[in-house]
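Note that this complex is displayed minus one protein chain, with the remaining chains in position.
As written, the chain order gives the labels A and B, with residue 1 at the start of each chain.
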Amino acid sequence: MAEFLTAAALFIALMMALGMVRLLRGPGAVDRMMAAQLLGTSGAAICLLISFAVELPALIDVALTLALLAALAAATMSLKAGSAAQGEKPAPQGEKP
Amino acid sequence: MIDAFALLLTILVLVTAGWIAVARDTRAVVFGFIGYGLLLSLVWVLLSSVDVALTEAAIGGGATGILLLRVAARLKVEPHPAPGRAMRISVGVLCAIVTAALAAIVLTLPDPAPSLAPLTAEHLASTELGNPVTAVLLAYRALDTLLEIFVLLLALIGVWSLGADRYWGGAPAEWNTGMPAPALAFLARILPPFGIVFAAYLFWVGADEPGGKFQASTILAAMWLLVVMAGILPMPQTGGRRIRAALAIGPVVFIAIGFAGIPMAGGFLAYPEGFAKPLIILIEAALAFSIVAALTLLVAGPAEQAPRS
Partner (left out) sequence: MSLGLNIFTVLMVSAGAFFFLAGTVGLLRFPDPLTRLHALTKADNLGLGLVILGLLPQTVSLLGGLKLVLVWVLVQIGSSAASQLLARLALRRP
């Protein structure tokens, strides 16, 4: 059981790695913003699986923290004051289309 | 299988770090950095350092992420000339030298590495704590924790000094200048109760299991910032009496208990026999108030509105 759980965690980590590489390259700012979300969900899954694989219940708390805070980055980005409308130069030197 | 895991994470961390170093767009780099912080917390998990993993997840995903995003959004980016070839080569060589030195130190450590861990575990019973990390932070090396809260307050004063003089004591600029997105209002109403309960749990369980005041305070600060972002609470006034009291109570209680230790137990910050755990919890509670206030104000920024009344 422990090996199976570790293998599952490794598989999810691999999926996370592939997703990260894709998102970091992705054209458009939204793709990069999704990276935090991906890491939050996958990281929580990995922490939970490893917690049961090595019998370390404290890792469930790490998963809880990741789950709780994953959405905050997206929340900050959604504020109007953080958009391109104020105080930031438009496309040519900032965002890549 | 854990080795394969470690290898995968290492490669991913290196790739992310490399990407952060070469990417051009500020906002993208900040998101890469948030991802880097979350990856590091997984690395700490693999190293079995759950306390550090908790802190890294809370700070890297919460406080630092929000802070950097805020700063990146408000930076007026002026185009500047890229550094010349000679500069880039010399910086690269310097970084390579530092990396090689660190690698040499780590790889030539004697095996088993010298460590105070057995000594720590031996005396754990007299502190009545079950978590050796908490024992180190608040019993064996309490002086370092005292200095840490001073450093935090100094950093806060440094951030405050960035504001104009006429705004001293006022509130930081409002983050949300329009109606908050409905999903944000939803988040700000639903998450904080969970966050508060979880933070209280982490604070309490830190005595015997990984956790403790710092992780709990970071989560509370993140929840406070979320509520402010959604417009449910106003930005806190940096000169407000209650917030200044919250900032001061941690160090004051800590120093008071420290000095009380001189007559009662023979040294600054020495705990009398049998009273160690209640005193530690009292210090942690007072520090938690200060850390929550300090972290929230650090991320909120310097005052940019005139003080009310």
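In the analysis below, a contact is a pair of C-beta atoms (placed from the backbone, for glycine too) under 8 Å apart; a residue touches a chain by one contact, two chains touch by 3 or more.
From a predicted model like this one, the values you see are computed outputs, not experimental measurements.
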Touch with the omitted chain, as defined above, among B:Ala21, B:Leu47, B:Ile190 or B:Val252: B:Ile190
Interface with the undisplayed chain - residues on chain B: 181-184, 186-187, 190-191, 194
In chain A, positions touching the absent partner: 1, 4-5, 8, 11-12, 15-16, 18-19, 22-23, 26, 28-31, 33-34, 37-38, 40-42, 44-45, 48-49, 52, 57, 60-61, 63-64, 67-68, 70-71, 74-75, 77-78, 83-84, 95, 97
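Here, only the chains that are shown with their structure count from here on.
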Chain A and chain B: spacing of chain centres that average the CA atoms, whole Å: 19
In the complex with chain B, residue positions of chain A that touch it: 3, 6-7, 9-10, 13-14, 16-17, 20-21, 24, 29, 32-33, 35-36, 39-40, 43, 46-47, 50, 56-59, 61-62, 64-66, 68-73, 75-83, 86-89, 93-96
Chain B residues within the chain A interface of the complex: 1-2, 4-5, 8-9, 11-12, 15-16, 19, 23-28, 31-32, 34-35, 38-39, 41-42, 45, 48, 50, 53-54, 57-58, 61-62, 65-66, 69-70, 73-77, 79, 173-178, 180-181, 183-184, 187-188, 191, 194-195, 198, 202, 205, 209-211, 215, 219, 222, 225-226, 229-230
